[in-house]
Each structure stands twice: as C-alpha cells, then as structure tokens.
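So that we are looking at the same thing, I have put the structure below in structure tokens.
The complex appears here minus one protein chain, its other protein chains still in place.
Which chain is which? They are A, B and C, in the order written, and residues in each are numbered from 1.
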Amino acid sequence: MGSTWGSQLKVSVFGESHGKGIGVVIDGFPAGFSCDMDFISRELARRAPGQSSLTTGRREEDRPIILSGILENTTTGAPICIMIPNTDTQSKDYEALRAVPRPSHSDYTGKTRYRGHNDIRGGGHFSGRLTAPLVFAGALCKDFLRRKHEIEIGSHIYSVGEAADRAFDLVSIDRELLIRLQQETLPLLDHDAEEKIRGTVEQARKELDSVGGVIECAVVGSAAGIGSPMFHSVESRIASMLYSVPAVKGVEFGLGFALAGMRGSEANDCYQLEDGSVKTKTNCNGGISGGITTGMPIIVRAAIKPTPSIGREQTTLNLETGKEELLRIQGRHDPCIALRAAVVIEAAVAVAMLDLYLEAFGYDAE
Amino acid sequence: MGSTWGSQLKVSVFGESHGKGIGVVIDGFPAGFSCDMDFISRELARRAPGQSSLTTGRREEDRPIILSGILENTTTGAPICIMIPNTDTQSKDYEALRAVPRPSHSDYTGKTRYRGHNDIRGGGHFSGRLTAPLVFAGALCKDFLRRKHEIEIGSHIYSVGEAADRAFDLVSIDRELLIRLQQETLPLLDHDAEEKIRGTVEQARKELDSVGGVIECAVVGSAAGIGSPMFHSVESRIASMLYSVPAVKGVEFGLGFALAGMRGSEANDCYQLEDGSVKTKTNCNGGISGGITTGMPIIVRAAIKPTPSIGREQTTLNLETGKEELLRIQGRHDPCIALRAAVVIEAAVAVAMLDLYLEAFGYDAE
Amino acid sequence: MGSTWGSQLKVSVFGESHGKGIGVVIDGFPAGFSCDMDFISRELARRAPGQSSLTTGRREEDRPIILSGILENTTTGAPICIMIPNTDTQSKDYEALRAVPRPSHSDYTGKTRYRGHNDIRGGGHFSGRLTAPLVFAGALCKDFLRRKHEIEIGSHIYSVGEAADRAFDLVSIDRELLIRLQQETLPLLDHDAEEKIRGTVEQARKELDSVGGVIECAVVGSAAGIGSPMFHSVESRIASMLYSVPAVKGVEFGLGFALAGMRGSEANDCYQLEDGSVKTKTNCNGGISGGITTGMPIIVRAAIKPTPSIGREQTTLNLETGKEELLRIQGRHDPCIALRAAVVIEAAVAVAMLDLYLEAFGYDAE
Partner (left out) sequence: MGSTWGSQLKVSVFGESHGKGIGVVIDGFPAGFSCDMDFISRELARRAPGQSSLTTGRREEDRPIILSGILENTTTGAPICIMIPNTDTQSKDYEALRAVPRPSHSDYTGKTRYRGHNDIRGGGHFSGRLTAPLVFAGALCKDFLRRKHEIEIGSHIYSVGEAADRAFDLVSIDRELLIRLQQETLPLLDHDAEEKIRGTVEQARKELDSVGGVIECAVVGSAAGIGSPMFHSVESRIASMLYSVPAVKGVEFGLGFALAGMRGSEANDCYQLEDGSVKTKTNCNGGISGGITTGMPIIVRAAIKPTPSIGREQTTLNLETGKEELLRIQGRHDPCIALRAAVVIEAAVAVAMLDLYLEAFGYDAE
C-alpha cells in the first residue's frame, strides 16, 4: 500500500525497472477530456535520459501504451491505465548487490522490508524510472488544469551544488515564462547561471562523483479557497506527493526555511486590491495560508540529493560475510538527478492540485 | 475532510478556539495499554502558554476530559476521545476581522473556503490552540512507542531568527538526551545559545514584532524496514502530518536542503557493522532510504514562520469597502511560536510513527 | 480504525455505553447550513428507548451537546462534534460477563479482539447506544439533502417476525409519505399490519424472548448519475454503512434476493419519458444500475436480527472454568430492536448519500 495515492483522483503506480514494464492507473480523472498526446510525449521526453550531454548516456524510449480509459484521445471516465515497456534491460549480475548494499540506495532497506524478495535489478520498484508513469499522470493533470482552469505549472533549476539560478518573483509569475521553462532542457530563469551549473555537473562527473540540486516549482492561476485546514492542508497534500519522488529530502513553501530567520513584519503578506481582485503585496507564504490557497502563485521548492550511484570507490558492508568491502559502482549514471527532476516535481504538484480541485468542485472539476 | 488523518491509526481533531471545547478522537490505538497520565499532562503543559517569560501571558489550563476509550488509565481498544474545555474566551468584537483580514492569517482564506461562515473568534478551527489535542494524541503514541518498542522521540530549538543551537549528532543520539530535552522549557543542545535566543525573542517583542525558528526532531530506536516506497514513504507520512501544524512552512529530513549543495561522495551513508547490527557511518539521509527506515535515528527539521499576529501597524484590505486600511492587532501574542512548537512537532512525528508501526506489525503493534 | 467512515464526509463515532459520553465528529460537512435543531431532536427521540410500550422501559435522554462546528445553529465548516453524556449507567457487576459471554453478543469477539481490555459495561463501544451519534449525523445530512437537493429519506417496518407490512411502491413514492413515516412511532404503510406486529412483539416479550424484523428505506429525489462503478458503487457505499449498524445481517437493493428467482424479462427496468424526464417503468433495481443512480427511488432493505439479550435461560461457556453454564440475562431489553431501527437505517443511508453528493458536486454540494 505504498504506491497508491489520492482522495478523489487515485494514482496507482506499478512496475519494476527490469520487469515487463512500468505504468500507472489513474482513477477518477474527469470524462470527456480531449488529451493533448503531443504535450504528454514532450513531458515524458523531458524526463527521459539522454536529453542533454549532462545526463546519462542510456537511451530509453518512454512510449506509453494506453491500456484503458482513453478512447480516440478522449478520456472515458474509466480508470486510465498506461504501460511503458521496459527495453534495454541487460540484467547483469545484480545478485551481488543483495549481499553488498550500495550506500544511500534502497538496497538494504528494501531487502529488510521485503525480506530479501524485492527485485533488485536496476533498483526494482525503487528505481527513478518509476517516475515516468508519474510524469504521464502529471502531464494529463497539467493539461486539464491548463485548459479547464487556466492554471499553469512550471519549474526551474534553482540550484545545483553551489551554483544558483535566481528565484521566482513570488508575486508575479508570467504564464508564458512557465511554458517557456517547460520547453528547456536546462530550465533556468537566468541563463547566465547556465555555465556555472554546467561546470559544476561536469566537474562532479569528471571526478566520478555526483551533485545535488533544488527545483523551484510554481503554480499560477489557482483559485483562492482551495484546500482544507490541518491534515489536508495544501502543503500536506503537495508535500506527501513530493516526498514520494526518490531523492527528495526537503520541501518548503514560499520562503520556507528562510522564514525561520525573519521577522513577522517582513514575512506577513499584506492584502491589497489589484484589478478588482484580492492579492497580497508579498507572497512569503507561497500562496497558501492556513492550509488553503490565497489565489497567489503557489511556490514550492524540493531539495534533491546527489545521485547515490557514483563511480568512486566507496566502502560498504557485505551482509553475508559481515566484513566491510570496497565498492565501485559500474555503469553510466546521471551525475545530477536534479537536472531531470523538474518535470517530475511539476507532475507531483499537478496530480496533487487536480485532486484538490476534484474535492472542491466535484467529479468533473468544472 | 481536513481534520482526519491516518491509515491504521485515525486521528480526528475537532474544535474551535472560542467554542465549547477542542479535542480529538483516536481510532485504532492498541487495547490494554496502561497510560502514563502524568506524562501526558507534562506534555500538554509543555505546549501551554505561560510556561516561560518569553511566551504569551495568557493562561490556559489544558485539562483533558476523557470521554471514551480509556478506563482506569488503560486503553480499551475503542476510539479514545478527549475534550479540552475552552475557558478564558472573551469574545470581543471579532466581527471586524471578517471585513479586515489579518495578514498571513487564515482570515481571508478561511472566509473564502467556508463562504464567510467559519467561526473567526480566536482563529476558530485554524487556531494554534488546536495543536493541544494533537499533543495529547502524540503523548499517548510517544508513551506507547517508548514502552513497547524502546523508541524515543525528542527535539530541540535548532534556531530562532539568526540565533542557532548546534545540530543533533545525526549518527548517535542518546535516549537520555531526548528525555532531558522533553523536560526543558527552552530545549537546547548547547545552552550557550540560550542567551542569544532569548535576546532575539525579547528584541522582537520589544519592537512589537515576532520571529521565526526551526525545530529539529529525532526518533531514536526505530526498527529498520518500516515504511514503504513512493507515496507512503516515511518522509511522505511524517511530512503530511507536520504540514498540518499551523505555521510550518518547511520540512527536511537528514541534511535536507544542505544535501542539494553536496557531492554524492559526501552525502552517501556507508554501511558498517556495529555491535553486531547494520549501521551507517554517517546519517545524511536522516534514517530513511528509499522511503524506508534504516534503523538509524530519524532526523526531521520543521521551519516555523514568525507569529503572524504582531503589535506593529500593518496595512491590509477592507474587503467591504475595497480600501486599504491600517491594522494594529491588539492582545498578547507569542513573539515566537517556535518556542512552544517542539512538543507539537514531536507529537506529529509520534502519531505518524505509530501509524507506521501498526501497519508493519498489526492491530497491537507488538 | 473501525469507527471512522467516509470519503468526503468523514464520520468518526466515539464512546462507550457506560463511559462519560458518546458522540461523533463529522468532518467535511458544508459550511453555512442553518440546522433545524428541532428536527434533529425529533430524530434522536425516534431512536431513544421508551417511545412506545413495545420498547424497553429504560429512559435515556439523548441531549446532544455541541462542542464544535455549529455556531448559532449554522455550520461553520469546521468538524462538527457533538457529545451525548451517559446518564443512568448503574454499572452493576459486569465483570461476570468477561468469563461468561452472552450468546450472539460481542462479549467473546470483543474480548478476543481487544485481549480482554474492552469496556464491557453495557456493551461498551459495541452497544446499540452508539447508534445515537449516527442518528445525529444522519439527521443533519437528511436535513441538508432535503433543503438543498429536495431529497427525502424515509423508511417503514417491513416485517417483524412473520408479520408483514406491505412493500413500498418502488416506482412512485410520495415525499409526504416519507415525512409522515418519520413522525410515526410505528412507521407502517398499511396500518392494518399494526395489530399483528404488536401481537408478535408482545408474544415474544411475554415468552422472555425477542424477535427480528426488516426495515425498508427509500430515498426519493436523488439525481441520476451519482456514484461510480465497481468498488464505489452506490450499493457498496450504502451497504458498508448499513453493516456498521449492530444487528444488521442482510442488505438488499430493489427486489434484492427476490431478483434471484426472477426472469430477466420481469426484472429489467425499461426506460420511458415521464414529464420530460427519463424514468423506468418498473424499479426492480432499486434506483441503481451499474452502481450509479438512475434517478428513480433508491430502495434498500436491512434485516435486523432478534435482540440477542433475552430473559430466557440459555447455555453458554464459562471461559475460565471451561464448563458450560446456564445464563439468564437480567434487565429490561427491547424485545424487537427493529422497531427502533428505522431512524438508524435512514441515518446510515443519509450519511452515505451526502458523501456521494459531496464527491459529485464538491465541498459545498450545491
């Protein structure tokens, strides 16, 4: 019961990295929505490896096969199921990993949880590859929210290692900017940062190492009054989704941790009227107050840890012999997962937002 | 459906700040547990205002009345319901607030969500006072986890404004230290920090302002292999609970956002054998890998924004006239909510942990 | 996690028969609804014992105390919590029951489930008294559905032992008829049946025995297209609620079990136009087809077993000695629970219907 999420929109992700395929069942998506399959493909392509010289050389083609719920590109109201076949899965000797868990991977915890029966080839169900079905679900939700509610969801690489982009202007984010970001291989607000980021990643790769990063995501156009206090706060809902993305270790809204260092007089968002609607002059709370949307842009940042698979030698424990061993992970790995994470973070946020909208407005969210 | 949480342990919080009372129903708590009512009272006292010279002068006595589920101090297996009567509720003219929402409070979002019908006196259901029932639930869970599973949960004030305590040693945290922290009015690892923290709060108060802070919480003694991948990761479960605590705007595990600035070779936690059990040499991941516990201390930090109620003059919008107005919030308010938040954060974590344990081990979690 | 139910409307029932009180938390009820407290009181009175000469002589006054969620008779949107104090609870020597479980009561199963720690006084959390909070919740939902959606929910005693009322006309049920039935102590369609029913109950009582019965409930005015296929069918939702009412052992929709004996040509409900709207000529399916409402009256029948508490001598097992014993249950008991069950069945159906409406139409179900 770890791979099913949602209240009105249930998302159930399945698959293992080296099994027949991976996929997702999306139950509760409104009927009659004409899907933009090109958009969905583009979103999947954003996540796929091999997009840029900075990511892993592996090539996967994430071609989703629609098993149900979409007929002639239109949702039927039945659960949508798509399957992405696994190709390129040369299952070398993964057995060794059972005894010698890779540091900061799920090898040891997965083994403990599933008593040694989990499929460890390629990370099994823990693989980052499992984010592909989530991106499919997210693309569908994003498309719906855009065309039915004029909500746009986009993100950029906020930082990689020590190299930083500038932050979103929390108060005013242009829809076109978010769409532009969705189309970039290296989504950045300030392209002057690109060189420094590229350098940071290249350096890590050269040193057989990896590096972490932060994604900043914005939701523009949400109505005010969505969400609930306490356990079903918009923050709770979005965070619980984001923390299901492998490698996310931090989530903050608005100014987040920086708020802890601020005074109330700086942090409070004062109301004003703007073109006849209620807005706040600042948006330190990231569009959510009391767990409920204010109508301002929703801002969320997710910290992505460095890829745990590195080429450098590491020590680990051989669980069979009880002795420490030196481990050198072979193969091509992303030196920085964060570079490919933007579309995944957006997807997680989009799924959470549509779930909230279905609760607020009913089956059809109209 | 915002105030009910949980999978095997359902927690349903009710109440409004100026109504008859507030409370909680806890469904699914194991039967036959002999509760330490003194411990529960002490935990409630930790949250109550008036503990220190730094908190609000208001006095509330949070005396829980047990309505069901506990007989002669022993849980019966039926839903546990407690009610804390509201006293000291001079409902002055709160009506003004309907038209003039306080910045960064729930006044405007609550009004929008509930179409003007929410009880705004004292913040209604959005009041920080609603954390008292959560503390009751958390104290019960903490007590159970301690006595049945030798799990200890404790926290300290990590920072207030610019003033910082030192961080937990992520690898080795003493049970006794956590118990000691639970007993302190100003729980700190390094008492040299106390003066600076006091100074920061006093200064804010003097300037009719408020200040934020960060709480760092540790869970020591958890078994390895608890939790699930993806949507039900330990991070997802704990974060969704923490984000239900009013004023929390950031949550991170292990080194959290700092991981984004690190190399994989630094961030990876390598395995070793220690006294015959599998441990990691470092604990940058905060005791969770692949969404599942490693058996190392679980480390989580929550950013608490500055109290939005400040004595200083602020501008806001009069929703009726459509004109901006000056607002000066009267009354006694905590200059720094973070100071009272430690026990609330621990409670949220404790409830999430027991829910996870019930899933792992069944009804009685034994 | 046995006493919490619902998707968008969460109902959490608490209490034990001889504890401080019983009650319910209702989370997700629309804000701004002005409650008809007189109606709610009348509904509670319908369930209370002592209404008729046929029920137990015990007197309980089910006066709900509103703890939260209703201000000046209007719902605030926050969780509604009411508490009904327990009075008249002379806890005699219930301890004997621990060793000597009453046949067809929860004594043995409750003891096994809760390892001997459940509060057995008066049945504890298993007591039929726990239906009072459910009636409160149901009355609120019924009132809302009536005034906002012109839905009326009513029921009658379909049979008691061998004595039978006539069945509802499945196709056409008058709203006024349902309201009339809500006001009767012995709700019957055909008052000629009253004497036979009274006789059956009196005879059982005289013989220190009890007797079962069937309640037939109708929902008139529901929109077509409510509900979902498969696991969230309207039948699944209503049945799961009804089976939480103690003593219910059978639930059927439309002609129910009789359909099993019929031909398709008789059982099929053919469509026609009636005053411009789509109706069926017959309604053998009880207003639900494919799990979704047709717009015709929803018809459900619940079988209520005979009161297990009877004055007659029965054999049972002494769990301590391992010997069989003779048991004679003292005290005043209803010879026929079914007589008081109508309002409880209606309440269960009303809660399920509002939950379905909230899913279909959103937070406010408007």
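Methods note: a residue touches a chain if its C-beta (ideal position, glycine included) is under 8 Å from a C-beta of that chain, and two chains touch if they have at least 3 such contacts.
Just so we're clear, the structure is a prediction, and the values are computed from it rather than from any experiment.
Note that of A:S3, A:S210, A:S265 or A:T316, the residue touching the chain absent from this view is A:S3.
Think of the hidden chain as still there; on subunit C it touches residues 1-5, 7, 11, 13, 101, 103-106, 108-110, 112-113, 125-126, 130, 159-162, 204, 209-214, 224-233, 235-237, 239-241, 243-244, 246, 248-257, 259-273, 278, 280-281, 284-286, 288-294, 303-310, 312, 314-317, 319, 322, 324, 338, 359.
Think of the hidden chain as still there; on subunit B it touches residues 7-8, 78, 229, 359-363.
Panel shows subunit A; residues 1-4, 6-10, 12-16, 19-23, 25, 27-28, 31-32, 65-69, 71, 74-81, 83, 110, 113-119, 124-125, 363-364 of it touch the chain omitted from the view.
Going forward, only the chains that are shown with their structure count from here on.
Remark: subunit A and subunit B have CA centroids separated by 26 Å (rounded to whole angstrom).
For this pair, subunit A with subunit C, the centres built from the Cα atoms lie 45 Å apart.
Per-chain Cα centroids separate subunit B from subunit C by 38 Å. Taken residue by residue, subunit C touches two or more other chains at 7-8, 78, 363, whereas all remaining positions touch fewer.
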